[in-house]
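The complex is shown incomplete by one protein chain, all other protein chains being positioned as in the whole.
Then we have chain A:
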Amino acid sequence: MGGGKYETQMCVIIIEDIFGKIVAKVMETILKESCQLATLMLKLKGQMTTVLIKKALTTLINFGFVTFNLDNNHRATYVADADQIQYVISAPRACLIAKTLYGPTAESICIELISQGRLTVSETIRRIKAADESAVWSDIKNAFGELAASHFLIRVPPVESEIYGCPQFVANFDPFAMPNAIMEKNETNSSELSTSDSNSRKRKADSSPEDADAGQYWRLNWVRFNGYLRDELIIDYLIGGESTATMTHLNVKREEGEEVPQVDRTQYITQNVAHLMFKINETRANPLSLENITASVTDLQRLVRENSLDLAKPDIELACQILVDESDGIVRKLGDSNGGLYTVDIRHAIRQICRHHCESLIREQFEGRAIRVMRLLESRHYLDEEQVEKLSMMSGKEAREMLYALVEEGYVFNKPVGRSTDFQPARTFYLYYVDLPRTVRGLVEYNCKLVRNLILRQRHERAENKALLDKDANVQPIIENIRQSDASEEEKELSIKEVEEMYLPGPDRAQLNRYRRSQATLLAAQDQSIRVLLAFKMFLTI
């Protein structure tokens, strides 16, 4: 199920970063072509042992990077899931979403699930407790329940039976229902822990058969996270970049100092109303559904009350008006029922976002006038050189060169229409047109290359500065020790400085800071690129 060349390369590099070279090699082979175990072994013959291949496969299956199914000859075929691998990059963002919505405990649940691939509820609780002793298990359980109820977590289908050695999964079950047995298990578990050591030793020996929810594995529901990310992207496009920001931006300039709350208020109102519009449809059956969101002022008022926001009816109406006015037709007014009916056109929004990225890239690669040509072709569909030249008001030479450059970069395509059957150039019209899906398909590949490069560079930087990082890792415990010592504050400060100077002199520290900054930038760029990639991929499914 791999995509193009660069998508495969990106996926392999991501896997290599997590599991190392061997697993990456197996992944690469499967990404290039789905195959059976025997074929896989043949392809990797001489490079690694069968045991290693099998181990690598189990790891990959455990994390959902590889799936399997039975083919017509009853052989299990292993298929790579490239999308699943790409989610690894959005993992920090997923954790952040969980944290903002359901608090730090939810975040640690996500971290555990991402780092382990899949876990049972009890295991998750045990792991979090191991990492952070102050955690209360009922809190963790509640957070788990909340995440599951909002579909951010999903159960891995349990194995039902086996056909030709290939496990069959239960098809019909509620994937979001929390197991009831966690409670019981935890009670026995905690009593075991507190009462006797012999009991716990026994459990270890039996590989914990007493876990009431053993075998009920959970993983992150990426579709749901992506739905959330998509809403975020659209809201960002609606508010963040432009529209309302500029409306208020102009106001900011005018009333500097005197009426600042008013300014913040307009922005506050529009942002909140935009969020609420998406909240209405937050618990949709299919998180990536492309159906329009319809919201009435009455609905919004109800949500305002539920979320105890400081918004009156006129405020909501104003915000809706601003959104309708400045969203390029993404938000539209449908009618006056229920105090005013508004709709958010998801397809249009995604299309606009993709266009925005394309145009941004074009502006950077060429100049403003290339965008003019692009938009002209988009609105008029098929035009020949002369028409482009006339309508874009550029000289013949400029227009031609611009068109050729755009064709070369894959933003514009041309179609020869022959007046005669021989397509002789003199008797052929060359019509130029824009095919956004085709361009976006190219950009997806390009985006993957970009992410690949960012990860490679990040790895390179890490290798370059390895010595420094090791030093830093040595210094930190020493500093920590000094901090905990009984000396006075001043003395501590002094000795900390001394130690730092000794181990990490000025230039080294500067280099370390530079390294940290560049790591942060590279990570941020990866996250942003993956977000754009998500938008592109969503556009292609429209």
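As a convention for this text, contacts are C-beta pairs under 8 Å (C-beta built on N, C-alpha and C of every residue); 3 or more make two chains touch, one makes a residue touch a chain; residues count from 1.
Basically, contacts and distances are computed from a predicted model.
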Listed names "Elongation factor 1-beta", "Methionine--tRNA ligase, cytoplasmic", "Carbonic anhydrase" or "DNA-directed RNA polymerase III subunit RPC6", with the criterion being the UniProt name of the chain not displayed: "DNA-directed RNA polymerase III subunit RPC6"
Contact partner of the left-out chain, one of A:88, A:135 or A:376: A:376
Among A:52, A:525 or A:540, residue touching the chain not depicted: A:525
Touching the absent chain when the full complex is considered, from A:415, A:438, A:460 or A:483: A:460
Touch criterion as defined above, residue of A:400, A:449, A:471 or A:537 at the omitted chain: A:449
Full-complex contact with the absent chain, from A:113, A:394, A:412 or A:504: A:394
Residue ranges of chain A at the interface with the undisplayed chain: 240-243, 245-247, 250-251, 254-255, 262, 318, 321-322, 325-326, 356-357, 360-361, 363-365, 368-369, 371-372, 375-376, 379, 391-396, 398, 446-447, 449-450, 452-454, 456-457, 460-461, 514, 517-518, 521-522, 525, 528-529, 531-532
